[in-house]
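Take this structure, written in structure tokens, and hold onto it; I'll ask about it next.
So, subunit A:
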Amino acid sequence: MIKELLSTKNLSAGYKKENRTVINNLNFSLYPGELVCLLGPNGSGKSTLIKTLGGIIPPLAGELLLLGRSLKTFSLQERARTVGLVLTELISPGYLKAFDLVALGRHPYTNWRGSLSWADRKVVMESLEATGASALIHRYVGRLSDGEKQKVMIARALAQEPKILLLDEPTAFLDIPRRLETFRLLKNLSEQTGKTVFLSTHDLDLALQRADRIILLNSSGESFIGAPEDLVLDGTLEKSFLPEGVTFDRERGGFVLPQEFKGEALVEGSGTVKSWTIKALERNGFYPGASGAEMKRGAGRGMEERLLVSIQGSSAPYLWLWQLGEQKGEADSIHLLIRQIRQVIRFLEKPEAGQP
Partner candidate 1 sequence: MKKRGSRLVLGLVLILSVCFLFLLSLSLGSVAIPFKEIVKILLGLPVESSAWQKIVLLFRLPKALAALLAGAALSVSGLLMQTLFRNPLAGPSVLGINAGAGLGVAVTVLAAGGGVGGATLLEGFSWFGQVSLVVSSAIGAGLVLVVIMFLSRRIDNIMTLLILGLLFGYAAEAGVSILMHLSVAERVQAYIFWSFGSFSGVTWDSLWVFALFVILGLLLGFGTVKQLNALLLGEGYAFSMGVRIRRTRRLIILSTALLAGVTTAFCGPITFIGIAIPHLARVLFASSDHKLLLPASLLLGSSSALLSDIVSQVPGQDLLLPLNAVTSILGAPVVIWVILKRKNLQESF
Partner candidate 2 sequence: MSLLFCFLLLLISGTLTAGDLYQPDIRYAQGFSVKLHSTYYEVITHSSSGSVKRDNYYYLIPRNSQIPRELRGKRVIPVPIGSFVTMSTTYIPFVILLQYADHLVGHDTLDYIFSPPLLEKARQGEIREVGSGSRVNRELLIQLNPEAIFTYSVGLPDWDALPILEKAGLPVVLTTDQLENDPLGRAEWIKFFALFFGKEEEAERIFKEIETDYLEEKRKASSVNKRPTVLLNNPWQGTWFVPAGSNYMARIISDAGGKYLWEDLPGTGSVALSFESILAKGESADLWLNVSWRTLLEARNSDSRVSLFRAFQKGEVFNLLGRTNSAGANDFYETGVARPDLVLRDLISVFHPDKLPGHTLLYLKRVP
């Protein structure tokens, strides 16, 4: 019994004509019913890999197996029935209705004219339902919003009844709610239909939340595969993005913009208000607790004094009391708190300041 839907052996991909190898010796497999995300900085070859798996670009070296057989043994039609592709660009032929566009996906099954049988129509409708786009069938694709277009394009790929769905940055042009929706949709598809969904994306958070596995490519052509949590814990994720100059915070599970270290902070309080206060302080260079001390050691500079903040009140409205060295203050919003602290720091940092 074939377990892997797709597997690669020492796959190298790139552009033959330009003599450019983007991916080197990639080995991985895809199994039914999983959602796999392809992550990596720009230029690491995500698009190239998707297009190679989709057959648009021929692989430079190595093997690509579908359902246990080499891709080369597949006829065009067989491959179209196995792999569905969704690319980034939202193409919209003006006079095509959503139903007709999705119906194009039945290409590998219809006769020479492309006429739809009753069974074909059923598949088209089901694909539209699966993506939540049933209401759009009579609308012209050119007039749809980007999110609606994306759903229609995914439905079209589904209409091919593929076992594998390949998507190249499907959320690139979408706003946040639409991105969430897309991920949820793709996750549902993989869980409920047993299809494998493989997509490349820049949405790290969503990928970490939803993906069963992640394939991480870095700019030197290396690849790492595993469950998102594994890749976070063993530091792979962090290392991959370090050359880009971005830091990955393991605790938070997100990227942080390195902030100039100004000093340590000590925050008194609890609950959500405390964590959001800490976030605001960090944004301005004040780090609490152990990490703060560590950072101070690492940075080798910053203020001697610690910033003390105490949060009053158990629910809104809160009151923030702060003290930095000799200076003190109180604020009734985080905004005010930060402003006051900044004023003090500016005052303290002035070289010709007479007063300490």
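Here is how the candidates were picked: all candidates are chains of the complex that A comes from, given by their letters.
Criterion: a residue touches a chain if its C-beta (ideal position, glycine included) is under 8 Å from a C-beta of that chain, and two chains touch if they have at least 3 such contacts; residues count from 1.
Given the structure is predicted, the values throughout are model-derived calculations rather than measurements.
Checked against 1 or 2, the single candidate touching subunit A in this complex is 1. For subunit A in complex with candidate 1, the residues that touch the partner chain are 17, 51, 54-56, 76-77, 79-81, 83-85, 87, 89, 91-96, 100-101, 104-105, 107-108, 110, 112-115, 142, 160.
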